[in-house]
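Pasting a structure below so you can have a look.
A single protein chain has been removed from this complex, and every other one stays in its place.
Now for chain A:
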Amino acid sequence: MACRTEAPRLNLLQADADNGGLSLPEGFSALVVADSLGNARHIEVNEQGDIYISLARLKNDGGIVCLRDTTNDGRADEIAYFGNHHGTGIALHNDYLYFGSDTLIVRYPMIYGQLLPNEREEVVVKGFPHNTQHAAKPITFDEDGHLYVTIGAPSNACMEQSRTKGSLGMDPCPLLERHGGIWRFQAEAVNQDQVKDGERYATGIRHAVAIDWNKKERTLYAVQHGRDQLNQFFPDLYSPQESSELPSEEFLLVEPGSDFGWPYCYYDHLQTKKVLGPEYGGDGEIVGRCSAKDDPIMGFPGHLAPNDVLFYTGDMFPEKYRNGAFIAFHGSWNRAPEPQQGYFVAFVPFEGKIPSGDWEVFADGFSGQDEVKSPRDANYRPCGLAQGPDGSLYVTDDVQGRVWRIMYQ
């Protein structure tokens, strides 16, 4: 029919009959934008709807995969691999595509209308320590010309011997000088060095793969991966069940100078308080020096592995979701012998700077299993989140490289 071409763009989008395998709240539907892209981590969508995804490993000689839908059906039909680095951080900022490999932040100029960025690479920040644990470098920007980079601690709880039973925590923990926090750099300067040019914006954060600048509140937020193995190292203090539930994955409102207490402290959402870690003399209840540390705004159950956070500013989703936070939980490995948990996208409603209610599961079904005994059982694991120009929510998976677009009505 002739009127078809005048229909709003959304009408051409047919969700998949099975919503790409996801279960969603009433009124939401999803389609698979692309599949088998590689180990798809974080994602950005520009004003034209072009999609940029970081890859944990190179695929087709590229560490960034660029997607375009030329037929307006929501499914990518141009797929191109780009860039020599692999990693997690990716963000579009002032006509550049920034990329956070595990050891380097680089950027490429975007050319309007073209899917691929220009190949002229500039190094934005170098000189990061080379980690073999918690090496991902997620990035975000504020409106005042700053770039924020998580530098994870290459450690569980700063023990003298890494992850070894009976080994105590180093005090003070020397890792905090170069790791275990969020550093701030200039967004537009090139060849910055972590030590010379970086400012430690916040500390005491073990590793926060999920970081996002909330533009409305002009505030940085992060979600921390909490420490592991309380029961393995301290069987007299923690049962296997307690160790699978604790400590919380902490949702952090990050202010300049914040100190959230890693490795000395962890948050316990069942007692709703920060307590001293057992490597530093804690017994699961003693608070000690942790009373001086900053608390999270919310504590999620242990080990769910928050890998991305996004404050929703679109107008496609119902009122309840506006300015709230979506969090992609990659799913646990460290709840064994209990069943693993997570493997979903959660939603946290917000009022101003803080949550206005409890969290809930928003999108589930990624694992494709009733129960995940070990992570390899999961078909998909949610890892990255982005908002499209029409207010759709995009979710990536880093097992097979699937991308979903979640829509309302």
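General observations
To be clear about the criterion, a residue touches a chain if its C-beta (ideal position, glycine included) is under 8 Å from a C-beta of that chain, and two chains touch if they have at least 3 such contacts; residues count from 1.
Here, contacts and distances are computed from a predicted model.
Taken from the listed names "Sensor histidine kinase ComP", "Cytochrome c, mono-and diheme variants", "Putative DNA modification/repair radical SAM protein" or "Phosphate transport system permease protein PstA", the protein name that UniProt assigns to the chain not shown is "Cytochrome c, mono-and diheme variants". The omitted chain makes contact with just one of the residues A:Ile90, A:Leu253, A:Leu310 or A:Ala363: A:Leu253.
Among A:Asn84, A:Gln232 or A:Asn323, only A:Gln232 touches the chain left out of the display. Per the touch definition above, the residue from A:Asp212, A:Asp295 or A:Asp308 contacting the chain not shown is A:Asp295.
By the touch rule set out above, chain A reaches the unshown chain at residues 39, 56-57, 132-133, 161-166, 228-229, 232, 240-241, 245, 248, 253, 255, 257-258, 269-270, 272, 291-292, 294-301, 333-334, 336-337, 341, 354-355, 357-359, 361, 364, 370-371, 373-377, 399.
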